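Have a look at this one.
With one protein chain removed, the remaining protein chains of the complex are shown where they sit.
Labels run A and B following the written order; every chain starts at residue 1.
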Amino acid sequence: MSCIRTVFSTLRRYPSAFVGSILVSLLLIVALFAPMIAPHDPLKLNPKERFAPPSIEHVMGTDEYGRDMFSRIILGTRTSLGIGLSVSVICAVAGGLIGLTSGYLGGRADEFIMRAMDILMAFPGILFALLILSMLGSSLVNVIVAISITGIPKTARVARSSCLNVRNEEFIEAAKARGERTWYILLVELLPNAVQPIIVEASIKVGFVILTASSLSFLGLGTQPPTPDWGLIIGSAREYIFEAPMLIVWPILAIAFTTISFNLLGDGLRDILDPKELGRV
Amino acid sequence: MSPVYILKRFCFMLVTLFCISIIIFAITMVLPGNLAQVILGEFATDDALRALEDQMGLNLPFYEQYGKWIWGVLHGDFGHALSMDQPILPLLLFRLKNSAILAAFSIVLVTIIAIPLGVFAALHRNSAVDRIIQVSSYVGISIPEFATGSLLIIAFAGPVLNLFPSAGYVPFSENFSEALSHIVLPVMTLVIVLIAHIMRQTRSEMIHVMQSDYVRSARLRGLSNRMVVFKHALRNALMPTITVLALDVGYLIGSVVVIEEVFAYPGIGRLIVYAVTSRDVPLLQATVLTVACVYCLVNFLADLAYGLVNPRIRYQ
Partner (left out) sequence: MYLFENDRFTRRTFLKGMAAGAAAVTLCGVPGLALASAPKRGGTLRVSVSRELKSLNPYRHVNLSEYMQGELMYSGLVKLSHELKPVPDLAETWESSDATTWRFRLRKGVRFQTGKEVTADDVVASIRKVLDAETASPGRKNIGPITTVDVEDKYTVRIVTAYPFSFLPQSLAYPCMKICPKDVLEGDYASLASKGCGSGPFKLREYVPGSHLIFDRNPEYFDGEKPYLDEVQMLIFPDSVAETNALLTGQIDWVLEANISQLDKLKEAGMVVTRTGSGQFPSVVFGCDMKPFTDMRVRQAISLSLDRQMALDMCLEGIGRIGNDNPVSPEYPFYHQLPERKQDLEKAAKLLSEAGFRQGSTIPMYIAAVPAVRGKLGIVLQQCAAQIGVNIKLQHVDYSTFLDQYWKKANFYVGFYNMQSCEDALFQLLYTSDASWNETRWNNKKFDQLVLQARQQLDLEKQRAIFADCQEMLYEEVPSCVPFFLDLVSAHQSKVNGIVRNPRNTFFTIENVWMS
């Protein structure tokens, strides 16, 4: 009980984290129960009700195939959150390991790994993702792979600098003196003490990933129809931009809402976990 | 800033570009889709395919193909765009120029709008204006550029307010006002996306500096608020902002790719997407490498500028 109360009172002191966590929980619930929330089958064609305006039956109207827009938007949370969260986790794990190892090893290995990361970062992100996707082909999984690859270097940098802060602490020296193995020191001693910035970085990343993924879908290089995906909906509705502008507006609202929620949560977490940075973006 | 540092930094840039060129070449080489098939199209016979593959050196080992390519690039020969049967270089320069026009307009506008707003917000922290600026910039960074662009098209190019063309391009040399009206919406989109970014950055940097010991001591010395802001704080806050501005050029490049697609603007971003979808490998290699070069160069210059403005910073 007291634990929950502590969490709650902490959240209260950080309004952005508070609001962010509520919105994100809401999104998670929607994504989890999407098929139950959606009133219609998001893939079901309905030739008689193409481009229907909003009504009680179709809260957001219907699209060019007469599919229920609201159901498609609801199901779209799954795609977006799925990509956003999995990329963040992959980056945190892979980038975290690379960064911690690099920072812990130091010396030439560190120099080499970090230079490699710098080189990868010398590529505009979306361009790199585009190249990787053109190699792998367009699909949901490949979008996750492509964005993860472009995101790992940043996380690795964060993890490394966090590791450098801890590396020379006494308990690490002690562990070394005890003759512990490298992986043990890395995972048991270093990681728990250097993990906070990695978590912050990962949570801030979610919103960014969702934006990138939707751009790729929009360009036709990401998820593929008929998957309900917001970027994709906008891309295919572009043909009817003046005839049915709401087909574009709804998914934009959904993207903005989701990204704002995750950004709030990310910023809030940073404030909480990293008070030195308070007030900075 | 010592010349040694500049030299070191420059060498690192060259190494980076070299590695990037290898990465680009490697990725484009394993792309699905046979290059000879792309050129000859669906009508090619097997004999013709083999002949062309040999002629193009597609059957050579990787390092030889790479060597031939990079040798050409270093001599200004980017090869032939297969999907258009045109030499790449003139095409590339034309598209690069178009993109540069978009980028230049955007950066200038962003700089004169975003930095003052950011400073203002920081100085009047928690005021109503600050709140509005913060919220709107929050929304700004949470909407992808293609969405902003689409919304602007709906608002300004639709049947109601048909103010600007929704797509296309007219060269400035041909008709100045037409050309200008064609870039209004893409530039506006870029500016909206970037303003949010830079404004947030300037604001937070400014707040950070205002809280620093250095400004505090200036205050204690009895300097007026205005003096402190303009002579000390602003200068210090601008440095990181310049870096951000430079970093945002990378962000800008990414945005340009998407925005050019939205507005069907013939810039280098659209050329890249075209190269990807038409599997034009030489064109893809050339365009991506060019963009990477621009990006590296900008980062390099930003580093130098940063070092110049802030002599206290010493890099290892």
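We take it that a contact is a pair of C-beta atoms (placed from the backbone, for glycine too) under 8 Å apart; a residue touches a chain by one contact, two chains touch by 3 or more.
Fair warning: this is a prediction, and the values are worked out from it, not measured in the lab.
In the full complex, the chain left out of view touches A, B. Across A:G61, A:G125 or A:G220, the residue that sits in touch with the chain not pictured is A:G220. Checked against the hidden chain, the listed residues B:S21, B:S83 or B:T148 yield one contact partner: B:S83. Seen from subunit B, the chain kept out of the figure touches residues 32-34, 37-38, 40-45, 47-48, 51-52, 81, 83-86, 91, 94, 157, 159, 165-168, 264, 266, 274, 276-279.
Counting over the whole complex, subunit A has residues 43-45, 47, 50, 64-65, 134, 137-138, 220, 224-226, 238-243 touching the chain that is not drawn.
Please note the rule applied: only the chains that are shown with their structure count from here on.
Separation between the centroids of subunit A and subunit B, computed from CA atoms only, is 22 Å. Listing the residues of subunit A that touch subunit B in their complex gives 115, 118-119, 122-127, 130-132, 134-135, 137, 207, 211, 214-215, 218-221, 231, 234, 238, 241-242, 245, 248-249, 251-252, 255-256, 259-260, 263, 279-281. In the complex of the two chains, the subunit B residues touching subunit A come out as 12, 15-17, 19-20, 23-24, 27-28, 30-32, 138-139, 141-147, 150-151, 153-154, 158-159, 166, 200-201, 203-205, 207-208, 211, 250-251, 253-254, 257-258, 261, 272-273, 276-277, 284, 288, 291-292, 295-296, 299.
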